[in-house]
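Here's the structure we're looking at; comments come further down.
Only one protein chain is missing from this complex, and each of the others stays in its spot.
Moving on to chain A:
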Amino acid sequence: MRFSRYPLITGGPWLLLLLTFFVLPIAGLLLLSLSPGNGSAAAFPTLDNYRGILDLASGRPQVLARTLGVALGVVLLATLIALPVAYYLAKGVRSTRLQALVLMLVTVTFLVGPLIRTVSWRGILGVKGLINTALTSSGLLDAPIMALLYGRPAVIAAMTYNSFPFMLFTLFLAMRTIDDRYLVAARDLGASANATFWRIVMPLAAPGLCVGAVLVFVPTLSTVLEPEMLGGTSGRLTTTEIRDQFFHALNWPLGSALTVLLIVAGGLAVGLLAALLALFARACGRVGLSLGSGGGR
């Protein structure tokens, strides 16, 4: 059997890039996480940082669980908001120009940058924000609702707002590529609009849903802006602690260990999310789902 050098030549630069910018930093992070942290008398290598993080009394496992929970909640909300919009846009709007215009309008708001988009929520949810002003000036409430801002609901709202276009675009593209004849055939065979959506559209759009979920989940898991700007005292997530350990406490080993654990936990969560979505699609259409071959077509 003749050995071909072609794959090595074409893939070599990419492998080198991967090694330089992914494998080596991760290896460095792992080694650093095994170094003694601030105030520790242990010698390298030590698992002290991991023990400290996994100690329930430190509150960090709970914060990690909260971080994953918030990210999953954002995926769920983004899906609920994006799904009807994407479906209507893909199958209800016939004009390609109108579709492009709507998607462009969504995109335009994202030209202002995440900081402005996040801070603007203060103007909406604050004591003197739009919602509270409307409620108090109309006489519906005597005093503003303090809980709107500086809490987890505000964080989740802003994170959803900041990430839902990823879900919208992927779902829209997935739904747009579904052949309209499938939908017509389903209706001809007596399926209701509901049944057509759940048993035809959803299973076929499942790969888009899965990609959108990952695109929403991963950045949400690693953001510090929303919890810091809007989270108040309940805004502590693992990402904000990683930032604090690196930039405030100067405890790089502990920050590295937290990062490694977040990568592992996030990876597991992504796998779980993909499996759940596959099950969901299967349950919807009973047609099976093959993410690798175009979604059960």
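The definition used in the following text is that a contact is a pair of C-beta atoms (placed from the backbone, for glycine too) under 8 Å apart; a residue touches a chain by one contact, two chains touch by 3 or more; residues count from 1.
Keep this in mind: contacts and distances are computed from a predicted model.
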One chain of this complex is not shown here; going by its UniProt record, which of these names is it: "Glycosyltransferase", "Spermidine/putrescine transport system substrate-binding protein", "Glutamyl-tRNA(Gln) amidotransferase subunit A" or "Phosphocarrier protein HPr"?
-> "Spermidine/putrescine transport system substrate-binding protein"
In the full complex, which of A:V127, A:L173, A:V214 or A:V270 touches the chain missing from this view?
-> A:V127
Option touching the unshown chain, where A:G12, A:P45, A:G59 or A:P84 are the choices | A:G59
Omitted-chain contact residue, chosen from A:Y182, A:F246 or A:F280 | A:F246
Out of A:L24, A:M146, A:A195 or A:L276, only one touches the absent chain, namely A:M146
It is residues of chain A that touch the chain not shown, namely 37-39, 58-60, 62-63, 122, 126-128, 146, 149-150, 228, 232-233, 236, 241, 244, 246-252
